[in-house]
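All protein chains but one are shown at their positions in the complex.
The chains carry the letters A and B, assigned in the order they are written, with residues numbered from 1 in each.
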Amino acid sequence: MSNMVNLTINGIAVSVEEGQTILEAAEKLHIKIPTLCYHKDLCVAGNCRVCVVEQVGNNKLVASCAMPVSEGMEINTNTLKVRNCRKHIIELLLTEHNEECTKCYRNGHCELQELAAEYQITNQDFIDLVPDKNYTVDRISPALEKDDSKCIRCQRCVRTCAEIQSVGAIAVAHKGSDMKISTVFDRALDEVVCTNCGQCIVHCPTGALTEKSYVEKVWDAIADPDTHVVVQTAPAVRIGLGEELGFEPGTRVTGKMVSALRRLGFDSVLDTDFTADLTIMEEGTELLTRLKRALVEDDPDVALPMATSCSPGWVKYIEHKYPEYLPNLSTCKSPQQMFGALAKTYYAKNIGVDPQNIVSVSIMPCTAKKYEANRPEMKDSGYKDVDFVLTTRELAVMIRQAGIEFEKLNDESFDSMMGTGSGAAVIFGATGGVMEAALRTAYEIVTGREVPFENLEILPVRGLDGVKEATIKIEGTVDDWKFLEGVELKCAITNGLENAHQLMDNIKKGESFYHFIEIMACPGGCLGGGGQPYPVDDEVRLKRMQAIYNEDSDLPIRKSHENPEIVQVYKDFLEEPLSHKSHKLLHTTYVKREQY
Amino acid sequence: MDFQEKLVHDLVAKHGTDRENLLPILQGVIDQERYLSEEAILKIAKEMSIPAADVYGTATFYSFLDTDPRGKYVIRVCKTITCAMKGKNQIIQAIENFLKIKVGETTIDKKFTILQTNCLGWCHKAPAMLVNDDVYTELTPESVVDILREYREEN
Partner (left out) sequence: MTTTKKQLHRIDLIFKNEQDCKEILRNALARSNQEVINEMVNSGLKGRGGAGFPTGLKWKLTAEQKVDEKFVICNADEGEPGTFKDREILTRVPHKVLSGMAVCAKIIGARKGYIYLRGEYKFLVPNLKKELRRFHDILDELGLDFRVEIFMGSGAYICGEESALFESMEGKRGEPRNKPPFPTEIGYLNKPTVINNVETLAHSYTILKYGAKKFRELGVKDSRGSKVFSVSGDTPIPGIYELELGMSVQDFVDDFGDGDTKAVQVGGASGFLVPRKRFGKTSIGYQGKLTGISLPTGGSMMIFNSSRSMYNVLNNYLDFFEEESCGQCTPCRVGCQQLLKGIKAVKRGEKPASYLDQLLKLTDTMKLTAKCGLGQSVANSFSSIVENFREEMIY
């Protein structure tokens, strides 16, 4: 155990580990110190100064987020001096800030607004600096918007983009009064290395970074009597949505969500879980085919490890940063896009609606999905496969606007045809989930037996660790897959692009070898996605993760290939995995992109 | 490889790709080109494996690492207190009149850019200015024109 340090905060004694900060010590005493630039996910910046406290014997105030504790330290967090300074600092931030709070996307969800309310900033004596600033507003991207007039320069986004995501699309530029958060030469986010992951949004305390909202467009579609509006919901939405609507993190609201979607007026409420299962069928078969080519046919051109392609943030990342590995990406479209392609073909035909009149909406924990739906490749149905993508947060907005008392809703079930998902599909929402789902199916195809894990829970691939590894020995293969007998299938799973970067570098250097890697752009996987409710930290992510796994274990069907709707779609429409039709509708290609 | 690409390539080869070599490399480009073009920044970012936004953000922190096009001779007139007291404004006016451009602008022949800068450290010999790296002190509206005429006439 490390050394303990004794100090007092507001006269209360506390003992914390050496190296901890005053802020952490105060947390232990349940003394709240306001913060803005501080975020548990990120390194300490110490630049907003709103967390200043008084240290007896120090003639300056100290930033509690950055100041380590020391023996005998006496701290006061609530003196007149501290309060006056904090109030000044909040007032100063407000003078640089576009104070159109009632017209702001983050109205009611803004940390600056909350602090201003807490400190009762009722009159502004200082001079409004906004009119003289030449603030940039970037609304070009289909996924994200950046409004510098709302920025408080806390640099949480910059640290997120660099530390968690290893992308570096934005940085701090210029100095003094001109200092701002900028892309290279202040280009639009859509024209740089940005992966649209939206982690900057989740970490932004104000409305400076937001998703591009399609709420109004979806309302328009619903109101149009000539359109048939289908909605799909991703696995992680059902365990995140509750947080936006008054529930504790980790509350499963699947049934209420379906009920709410129906009340919003969607013509058909379907489930991305269905195409998550379909992804397993396609991607699992693709993996086995690649293994066969590599192991039996000695084909030197087969790209291994095969990498998952469900996460559009990761896909764009590899397109920018590791284009030489594009052949390693599974050609499978993400579940969202498979759904979109089927909605305007298979589904349209079955219900007898002209696909031209179908508006396909998806609810995603993700902002990169907005970008993905707009990729030029995503029109294989002959139409735009997915018309509008809403985040979990935007769905909550619609539910509130509709006056639905969410917590009082009864549980309802998804509509049939593309509305059934297995437990394997639900866990797509957590890091390691795609891997686990794939193994549940692939192992069984190859050996005729269930994966050798109790209750199908492949624990080594679960959890928030940055890089997880698993090796599964394949034994007792059925005749078709004899070539895999005795093969140790090596897998790796990462979440967060910084971890993906580490993994890819190891692979590139030849230090690691894998057959199959699952990469999710966001920390924790989709449950920690850029479209999920804020605030978020690992504590919240773990709660959401538990909810996902509970959802899985409560479902009657736990394996993708046992999903009856999957069996049906192959029988009626797709024929078999990797069939000609599958290739046309469910698979895609990638492009090399510039590095900046 | 064009001249600029070669310049960046050679600078990176000379200094190395570690981050602490970024400033010398940026300065090396400035020495030759007087400003950091978009192409130069992107090339440096690529060669050093630093995000381009980060290179841009670093460059824009330093007032001598211009990211706007500049003339062959960048004139920086000190505007800090002592120079301001000792007639900096008249010096600027004389330069503007002589070059027929305003502060912040570059002559059409791309030979001169006029800028103002913070304390140059010649307060006892104010007013002072830099032309690229060379210092001129105790300027008068006449002497500054003489100095610039020499620059203009040299070839």
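Operating definition for what follows: a residue touches a chain if its C-beta (ideal position, glycine included) is under 8 Å from a C-beta of that chain, and two chains touch if they have at least 3 such contacts.
In this text, all values refer to a predicted model and were calculated from it rather than measured experimentally.
Interface note: of A:Q155, A:Q232, A:Q336 or A:S381, the residue touching the hidden chain in the full complex is A:Q155. Against the chain not displayed here, subunit A makes contact via residues 44-50, 52, 60-61, 63, 66-68, 81, 84-85, 88-89, 92-93, 95-96, 125-127, 129, 152-153, 155, 172, 174-179.
If you put the missing chain back, the residues of subunit B touching it would be 18-24, 26-27, 30, 57-58, 61-65, 79-82, 84-85, 117-126, 130, 133-135.
By definition in this document, only the chains that are shown with their structure count from here on.
A separation of 44 Å divides the Cα centre of subunit A from that of subunit B.
Of all residues in subunit B, only 38, 41-42, 45-46, 50-58, 60-61, 67 touch subunit A in the complex they form. The touching residues of subunit A, counted against subunit B in their complex, run 162, 167-175, 182-185, 192-193, 595-596.
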